[in-house]
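As you look at this complex, bear in mind that one protein chain is not there, while each of the others sits in place.
Coming up: chain A.
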C-alpha cells in the first residue's frame, strides 16, 4: 500500500463525520483529496523539496484525535504567560475549557472554524482556500481534504486590538495523531492587531501538524504575526502561510522555530497595493537531528512596495537547516525595495545548512539586495570573554544570544523573547540578565 493511500484510507474512515456538511465544503474536501492523490507526497526530486525528506511523515500512520482532553495544570505549564485572547486546540480539536475570550471587544471575532462554519458557513466559504489552494503543495491539498477545525479571526475596520490574539496548539503524547488546522485572518481596513500562533505540547509526543494559514490585510491594516513553534522534539510540523496585503498595509512575521523533528515553513506575502510593507523576521534553532526548513517568498506585485527579511539560523549537533528565500518583482513594479539577509551559525561540525537566496526581478527601477553567510562562534571572542572571568558555556551562550540579537531585539513580547533566549542560550544565571539595568541607569541619570 502506498504512503498516499494510507492517508486516503484514514480520510475515508472519517467520512461519516462529514455527511451533514454543506456541499461547497464537501466539494473542496474532494478536490483536496483528488489533488493529494494525484501529487502524492513530495520527494527530493521536487525542486521545492530538494533538501527536505518528508518520508518520516509519509510513512507514518497517524490517526485523528476525537477529543481535546488535557489537564488544566499541564496546559498551564505550557501556555505562554501573556495576557491574551486565547483559543486552544488539542491535537487539532478545539478545547473550550482551555480557551478564554473574556472581554473580547465586539470589533473582533475570534472563533473556532467549526463554530464559524456552523454560524454562517457562507461567510467563511469565500475567503477560505482563496490564498492557499489545493494546488499550492501536496500538504495544502492534504490539509483541505482533512479540513475540520482551526481559527477564524475577523477584525473590523479601524479596530485596534490591544491584547494579542493567541492561538495555542497543544500536542499530546500517545498514539501518533495528525491534525490539519486552518487559520483564517481577515484584518479590516486600518485595523491593528497582534496574532500569536503557539505550537507546543508534551515532550514525548510524536504527532503531525499540517497547518494552513491565510491572512488578508485590507487597506492600511497593520498585523504583527508571531509564530512560536516549540513543538515536542518528536513532532512533525508543516505550515503553509499565505499573506495578502492591500494598499498601505504593514505585515510583520516573527517566525520563531525551536521545536519539532521535521519542520517545514512556507511563508508567502503578496504585496498587491502601493505602500504595502512586509517584514519577515525569522529565527530557527536546531539541535540533535532536527530538520528545519524555511521557504519564504515575497511577491512585489505592485509598485512602491517594500520588503525586509532577516532570517537567522542556529544549528547544533547534527541538525540540518534550510533557508530558501525568494524576492519576486512583477513586471513594471517600479520603485520597490526588497532586502533580504540570512545568517547562519553552526555550533557543531556536523550541523548543516542549505541556504539559497533568490531574486527574480522584472522591473528596472528597484532597490534589492540579498545575502547569506554561514559561520561559527568566534573563538577569539570566547577567549576574550573568558579572560574576563566568564565561564566557557556562558561565553558561548552570550555570543549565541548576540547572534540572535538582531531578530530577538525586535520581539517586543517579553514572554516570547524569553522562551527563545532560553532555547538558544540555555538558562543563563541571573547575573547575565540585563533586566533592571536600564532602569538603574535611568535612575542615576535623574
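Operating definition for what follows: a residue touches a chain if its C-beta (ideal position, glycine included) is under 8 Å from a C-beta of that chain, and two chains touch if they have at least 3 such contacts; residues count from 1.
Simple rule for what comes next: contacts and distances are computed from a predicted model.
Peer 1: So one subunit is absent here. Using its UniProt record, which name fits best from "aminomethyltransferase", "Fe-S cluster assembly ATPase SufC", "3-oxoadipate--succinyl-CoA transferase subunit B" or "Protein-methionine-sulfoxide reductase catalytic subunit MsrP"?
Peer 2: Not shown, but named in UniProt as "Fe-S cluster assembly ATPase SufC".
Peer 1: Would you indicate which residue among A:207, A:324 or A:394 is in contact with the undisplayed chain?
Peer 2: That would be A:394, which touches the missing chain.
Peer 1: Among A:169, A:254 or A:403, exactly one should touch the missing chain; which is it?
Peer 2: Touches the omitted chain: A:403.
Peer 1: With the missing chain put back, one of A:123, A:385 or A:415 would touch it. Which one?
Peer 2: The single option touching the absent chain is A:385.
Peer 1: Using the touch rule from the top, list residues of chain A that touch the missing partner.
Peer 2: Residues of chain A in touch with the missing chain: 378-381, 383-392, 394, 398-399, 401-403, 405-406, 429-432, 434, 436-437, 439-441, 443-445.
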